[in-house]
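The complex is shown incomplete by one protein chain, all other protein chains being positioned as in the whole.
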Amino acid sequence: MITAAVEEKETYLNASHGVKSWLLTKDHKRIGLLYLFTITFFFFVGGVFATLIRLELLTPHGNLVSSETYNKLFTMHGVVMVFFFLIPSIPATLGNFFLPLMIGARDLAFPRINLLSWYLLVIGGLFAIFAMVAGGVDTGWTFYTPYSTSYSNTWVIATALGIFVAGFSSILTGLNFIVTVHRMRAPGMTWFRLPLFVWAHYATALIQVLGTPVLAVTIVLVFCERMFHIGIFDPALGGDPVLFQHLFWFYSHPAVYIMILPAMGVVSELVSTFSRKAIFGYGFVAFASVAIAVLGFLVWGHHLFVSGQSLFAGMVFSFLSYFVAIPSAIKVFNWTATLYKGSISYATPMLYAFGFIGLFTIGGLTGLFVACLGIDVHVTDTYFVVAHFHYIMVGGAIMGYLGGLHYWWPKITGRMYPEGWAKLSAGVIFLGFNLTFFPQFILGYLGMPRRYHVYPDEFQVLHVLSTAGASVLAVGYLMPLVYFIWSLKYGAIAGRNPWKATGLEWQTDSPPPVHNFDEIPVVTHGAYDYSTTVGEGVQGG
Amino acid sequence: MTTPHVDSVKTYAAVWIALLLMTGLTTGVAYIDLGAFSVVIALTIAACKMALVALFFMHVRHSTKLTKLVVLGGLLWLAILLSLTMADFATRGWLGA
Amino acid sequence: MSFQLFPVEASSIAAEVDQLLFFLIAVAAFFTIVIFSAIFYFAIRYRRRSDNELPAVIHGSIPLEIVWTVIPFGLTMVMFTWGASIFFRERRPPDNALPIYVVAKQFMWKLQHVEGQREINELHIPVGRPVKLTMTSEDVIHSFFVPAFRTKQDVVPGRYTTTWFTATKPGKYHLFCAEYCGVNHSGMGGWIYAMEPQDYQTWLSGGTLGASLAENGQKLFESLACGNCHKADGSGRCPALGGLFGKDVKLADGSKATADEGYIRESILRPEAKIVAGYEPSMPTFQGLVTEEGVLELVEYIKSLGPTPGAGQAEGLTVPASR
Partner (left out) sequence: MVSEPRVETLALREQFNTAEQQKDASSLGMWIFLITEVMFFGGMFAAYTVYRSIYPGVFGAASRTLNATLGAINTAVLLCSSFTMALAVRAGQLGRRKQIMAFLILTLILGMVFLGVKGYEWNEKYVEHHIPGPAFHMEGAGLQDHAQLFFSLYFAMTGLHALHMVVGAGLLALLLYQTYRGRFSAAYYTPIDMVGLYWHFVDIIWIYLFPLLYLIDRHGPRP
C-alpha cells in the first residue's frame, strides 16, 4: 500500500481537475497560485514599461518616443508595479499559500472572501489594462491634483477605478489574515511560537486594513471631482491640492511597508533556515514588524516637505520619520547576528537573503537622507528618491519575493529548481540591480528631476550606465521564469523537507494535501528550534 | 459553546430613549449661541451617542478584549489621520514661514 | 558633453547642505561597511561543513539590542536636528531680501522684477544678496528647483508659496520644474544667471525698461477703478490701503489676519473671504478680470503705498504685525 500510494497521493494540485476547479477554488493554496500567475503577468507588463523608459533615457533628447508616450510609460510602470504587482506580491501569493500552513490551519478563516479578493484584483487589473490599451494615463502613479482632476486628457478614471477595486482586494486579504492569525492557530501555537513570516504578515495586514480605505475614499473624491466638476481639491473653488497629497500619502507611505514587511518576514525565515539557528532576538524582530506598521502611519508628511505644507508640520513629520529607522535597523542587526556561529548554507534562497539585507541596508540608510529636511529639499522629486525607493521596493521587496519563491518552490510544486541556474540568476540580478540604480543616487544629487523625458547632456553618462544595468537586470528576471517552468517537469523530486527546516509547512507533504495536514499538528516548540535534531520538523511535537 | 449575553428589552428601550433625548438636546443646544463651545458640545453628545450604540446595541460591553481593542484602534487611527493632517493646516503661517 | 559627479555649490546654503550630506554619507558608509563585512565574514567563517551540522543555540542578547537601538537613535536625532536647522532658515526669508515674483504655467516660468523687467524661463539675480521669490501657478502644481542652490519649492495654484536664496558665485545655473506638470514637464526649465552686483545693475538698467511693477500696479488699480471705493483718505466704502502691507487687520468675525501677499491676493480674488471689521462685504470678485501677474502688480503697488498723512486709518488697521 505504501509504495503505490506515495506515487499517487492526493495533493491540492491533483485533487480536482479542470479550469472550473481552479476558478472556483476556495483552497488558499490554489488561490495563491492564481495570484502567482496574475502578478507574474503584471510584473512583466510593468517590466516592459521599465525597459522602454530606460531605453528612452539612453539619449538626452528624447529620440525614442514622444513626451506624451514617455509620461504614460512611467505612469503605467508605477501603477502596474505598485498596485498590481508589489502590493499583492508576497502577501497574496506566498502569504496566502503559507500563512495557514505555518500556523497549522486547514485554510484561511474566510476562503470565499479570499477567492473574491483574487477576482477583485483581476477586475481591477482589467480596468487598468483597459486604460492602457485605450490610450494610457499620464498623471504619474501619484495622481496629484489638480493635474489629474482638471488637466490630464487621459484615462484617469478607468485607472483610478482599477486601483479602487484592487484596493478592496488588498483590504480583504488583510482582513482575512488578521482573523486567521487570531482565530485559526493550531493547538500550542502561541503568539511567540509563530514564525516571523506570520508576524510580518500580521503587521502588513494591519496596514492594509487601516490605510487602504483612505486611498479608496481619496480615489472616490478624485473621481467625483473629475466626473462632476465638484471641487474638493480644486484651487479654483478654494480647495487645497495639498490636502489630496495628505490623504494620498496617508495610505501610500504605509503602502511601502505593505511591500517591504512581508519581504522582511521571508528573509527571517531564510536566514534562520540556512544558518540553522533561531533568529537572534526573535521578540525584537517580531515587535519591530508591528512597530514599523504602526509608526509607518505617522510619517506620511515627509513626502510633502516642499509642497507648501507648513514649516511646523515639516519638522514634526521629519522627527517622526526617524523613529521608523530604529525598528528597521533592529531587524538588519538581528539578521546579521543570527549568522554568527551558524551553519551557513549558500543555497539560492540564502543568496537572495544576503542580497536583500545588503540592498535594504542601502535603501534604508538613504531613507535617512530623504527624511532629513535639509537634504530632502534638494533631493526630493529627483532621481535620488527614485533610486532610494527602488532599493527598497526592488532591491528589498522583489529580492525577498524571489528568495521566498525559491525557498518554497519545492513545497508548492513538489520539485526542486535547478540550483546552478538559480545561483547564476541571483548573481545577475544583484549586479544588474546595483548597476541600474546606484548611478541614480548620483544623478539625483546632481539635480536630475524625476519624470523627465528630456534631460541636460551632462547627465547622459550616468543614464547610460543605468540603462546598461537595466538590461542585465532584465536578463536576470527572465531566467527564473524559464527554469521554474522547466522544473515543473524536470526538477528533482523535493520531498517533504529539502532544507531541513523547522516550520510546520515542512511537516506536510510536498505538494501539500487539500486540507494541508492529514492531522492538525500540536505545536510544542517555538519557531526555529534547532536545538535537538536537524530537520524533520521539530516545531510540531 | 458559550451562550450569548441576552440583554433585556428594557435595557434596549432605555438606551433608545436616551439616544432620542440626546438628539433633541443637540438640536436644541445648536440654536443657543455658545461660540466655540457649540462644536465641543455637539461633538461630545455625538460621542456619547456613539458610545451608547456601540456598547449596548453592538454589544461591545459583552465583547472580548480583542473586539474592544479593535474598536479603540480604529478610533485611534482616525485620530491620527485627523490630527496629523491638521498639524499642517492649523499651523500654516506659524514660525514666520 | 561634460560629465560630473557632484553639483556646484552656488548659494549660501549649498555648502551647509553638502556638509550635512557628507555627515550622512559617513554614517551610511560606516553602517554599510559594518553590515557587509559582518555578513561576508560570518558567511565564510561559519559556512556549512557537513549536511547534518547543528550549530550552537543562541537566542539573543538584550545588551546588544539596547546598543543597536540607542546608538542609531542618537545618530538619527543628530540628523534631524541638523537637517531641521537648515530647513528652518531655508523657509524663512530675511526681511531685506530682493523680491522677485514668479508665475508658473504649463510649461513656462514667468518672472517679474520689482523694477519692471519681465523674464521668461530666465532669471537674473545679483550675487551676495538674498532673493525672495513669491510664486504662484496658473494651472497645476509646479516646483521651482535650482540644484546649484540646493533649493526647491512647489508652486501651488490658488496661493502663494515662497522660497529664498543668496547666490554666492556668478554663473549660469539650471532651473528645473521638479513637480510633474504634464506633457512638456521636462521642457519647463530655464537658467538662473547669478551676476556681480554691478553687472546686475547694468543688466537692470539695460534693455527696454518699462514702468516698475508698482507703477503697472497703479495703472491697473486706476483702470479697474479700485480707488472709487478704496479712497486714500479712508472715506470710501472700502478700507484705505495706505500703509496696509504687513499690518494686522481686524476682521468682521473678530479674528485677525496679517496683510501679507497672500491676504491681498485673496482679498482681490475672493473679497468676501475676509471682511475688514466695520465694512460691508460690497466688493465684487476680480477673478477672471485680473491675471495672476496683474494681481502681483497690485500687490506690489499696495506694498509701495506709505501711510497717507492726515488720512484716517482704516478702522481695522491696528498694530504693525510682529514677526
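So that you can tell them apart, the chains are marked A, B and C in the order they are listed, and the count of residues begins at 1 in each.
Keep this in mind: a contact is a pair of C-beta atoms (placed from the backbone, for glycine too) under 8 Å apart; a residue touches a chain by one contact, two chains touch by 3 or more.
Note that the structure is a prediction, hence the values are computed from the model and not measured.
Shown chains touched by the missing chain in the whole complex: A, B, C. Screening A:75, A:204 or A:218 for touch with the missing chain picks out A:218. Considering the whole complex, the residue from A:15, A:116, A:157 or A:184 that touches the absent chain is A:184.
Counting the whole complex, the residues of subunit B in touch with the unshown chain are 1-2, 4, 6-7, 9, 12-13, 15-16, 19-20, 23-24, 26-27, 30-33, 35, 38-39, 42-43, 45-46, 49-50, 53-54, 56-58, 63-64, 66-67, 70-71, 73-75, 77-78, 81-82, 85-86, 89-90. In the full complex, subunit C touches the omitted chain through residues 252-254, 270-273, 281. For subunit A, the residues touching the absent chain in the complete assembly are 105-111, 113, 171, 175-176, 178-179, 182-184, 209-214, 216-218, 220-221, 224, 228-232, 236-240, 243, 246-247, 250, 515, 520.
Following the convention adopted for this analysis, only the chains that are shown with their structure count from here on.
Averaging Cα coordinates per chain and for the whole protein, the chain whose average falls nearest the overall one is A.
Chain geometry summary: the mean Cα position of subunit A and that of subunit C are 36 Å apart. Taken residue by residue, subunit B touches two or more other chains at 93, 95, 97, whereas all remaining positions touch fewer. Multi-chain contact residues of subunit A (touching two or more other chains) are listed as 240, 242, 311. For subunit A in complex with subunit B, the touching residues are 182, 210, 214, 240, 242-243, 246-247, 250, 297-298, 300-301, 304, 309-313, 316-317.
Residues of subunit A touching subunit C in their complex: 62, 67-68, 71, 138-140, 144, 146-147, 150-152, 235-236, 238-242, 275-278, 280-284, 305-308, 311, 314-315, 318-319, 322, 325-326, 329-330, 332-334, 336-337, 339-346, 354, 357-358, 361-362, 365-366, 368-369, 371-378, 380-382, 442, 445-447, 449-458, 460-461, 530-531, 533-534. Those residues of subunit C that touch subunit A in the complex are listed here as 1-7, 16-17, 20-21, 24, 27-28, 31-32, 35-36, 38-39, 42-43, 46-49, 52-61, 64-65, 68-69, 72-73, 76-77, 79-80, 82-88, 90-92, 106, 139-141, 143, 145, 147-148, 150-154, 156-159, 161, 174, 176-187, 270, 273.
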